[in-house]
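One structure, pasted below without further comment.
With one protein chain withheld, the remaining protein chains of the complex are depicted in position.
On to subunit A.
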Amino acid sequence: MSGDPILSVRDLHVRFALASGEVHAVRGVDLDVQAGETVAIVGESGSGKSQTAMAAMGLLASNGKAAGRILYRGEDLLKLGPRRLDRIRGDRITMIFQEPMTSLDPLYRIGRQIAEPMIHHRGLGARAARARAIELLRLVRMPHPERRIDAYPHELSGGQRQRVMIAMALANDPDILIADEPTTALDVTIQAQILELLKDLQARLGMAIVFITHDLGIVRRFADRVCVMRAGEVVETGRVEPIFADPKAAYTKMLLAAEPTGRKNPVPPGAPILLEARNLAVSFHIPAGWFGRSAFELKAVDRVTLALRQGQTIGIVGESGSGKSTLGRALLRLMESEGTIRFEGRDLRSIDLRRNPEIRRELQIVFQDPYGSLSPRLTVGQIVTEGLLVHEPGLSRAERDRRAIAALEEVRLDPAMRDRYPHEFSGGQRQRIAIARTMILKPRVVVLDEPTSALDRSVQKEIVDLLRELQRVHDLSYLFISHDLAVVRALADDVIVMRNGRVVEHGPADDIFEHPRDGYTRALLSAAFGGWAGGEEPEMRSDVSTAMDL
């Protein structure tokens, strides 16, 4: 440690006044940031890591109050009036946010938005600010900065928007850049590029970075020091290597162990094929005119062939827009497609599933969003048994209740909670409810569409374990759709890597993870596991940038 810290947080408390009482979100946090270093604040949702940063920036919600001290070069940010604070934020301390899609004003060109803080803090004229904005866009490696400066945010991809945010953050040469989960909303290959960019800019410009994240992989690759938070408190802090090598706090150990582990038992060689697709294709017609003239055809799924055996899990991996979710839906006949789909040898496309509900019952799906996919106006018991009303209308109320209890027990939820409503449950519990709703129908094939993506790592691990257990007990076949390679590795027998609707690689999970052949698969793997999961340095950096045509 050298010299005085540039930012020091002392005994910070953040409280929110709610109708139901007070929430004490941050409880006595101490934190020091030295000039030029990278400090990671790591924790799961609700740990208070973001609110710590929001308090420093004066951005707490109107019902939030911060107490304690946040000293920037000796000045207490919490005591500054709005004008004095406005002189520091956006100039000496800047911030980038988790939501690249919404953090820029949709109504103004990005050039104007990058220029605004410069005009404001540095008194630059419009022309000078524009020239500097172009320079900054070049610095954050935006392609064609002279043209892109006049783009609106919606004309840019998520990664590009985050680059614009970074350009804005660097405009006034800040001392500290606070990055609040800046890559969480981005695909893994884009995430790797943004992280690399931040690292490079820090080396060149010398600002300190406070990096807020839930992702330990990023911490390990990126930070000098780490501060682990849980329930508003710092549980462990120190240099990154010793903490990763020898964590002291039980919670840190748990976080480090929360990476999904274990492998699925292989399928017996003679297992019958349940679901089979040949040259499955889904295309969307993007209309140009009012009268349905088709401007062009988007091939969301382009001639995919696969065969799912009883008890097998096929992992479908790809980034957003790769067509993996569309494939899952088309396989279950939830959307129209071309090609053949066979379920137990019968041509699924020629069967009217409304007339044959018993087939529908055997093909089920679990969705990504545990918040949006449960009706808020039904009790958990009603949600779980809703499918039975359709598929076994003759059941008595008592019998349905008995099944609900069994289903909830099977997903390790207390059946006594079946009279409550979804909003009373956490994300992980809701996903268990969604799984119980599926399992009560005794399906044979389940499409799992990113069921763990919205969850914290430690909760993910539990859901992965649960899914494996259910599969073993009921001999289920899974189609597991995910962008999260660590989870896929823990669950899948076979892996299909998709990109732009096409299969780029298909094979047994071990082969794909150990010896990826395709360049894009390699880029995905190195971006996801970086230098730490497999213990090897990412070697595919150049490949990452060529693989993604930004």
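The rule is simple: a contact is a pair of C-beta atoms (placed from the backbone, for glycine too) under 8 Å apart; a residue touches a chain by one contact, two chains touch by 3 or more; residues count from 1.
The rule is short, and it goes like this: contacts and distances are computed from a predicted model.
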Out of "NADPH-dependent 2,4-dienoyl-CoA reductase/sulfur reductase-like enzyme", "Dihydroorotase", "Aspartate carbamoyltransferase" or "Oligopeptide ABC transporter permease OppB", what name does the UniProt record list for the absent chain?
"Oligopeptide ABC transporter permease OppB"
Missing-chain contact, candidates A:23, A:59, A:307 or A:395, resolves to A:59
Across A:12, A:88, A:137 or A:194, the one contacting the chain not displayed is A:88
Looking at A:116, A:401, A:465 or A:510, which makes contact with the chain not pictured?
A:116
Contacts of subunit A with the missing chain: which residues?
57-59, 82, 85-91, 94-95, 97, 99, 102-109, 116-117, 120-121, 152, 154, 165, 168, 290
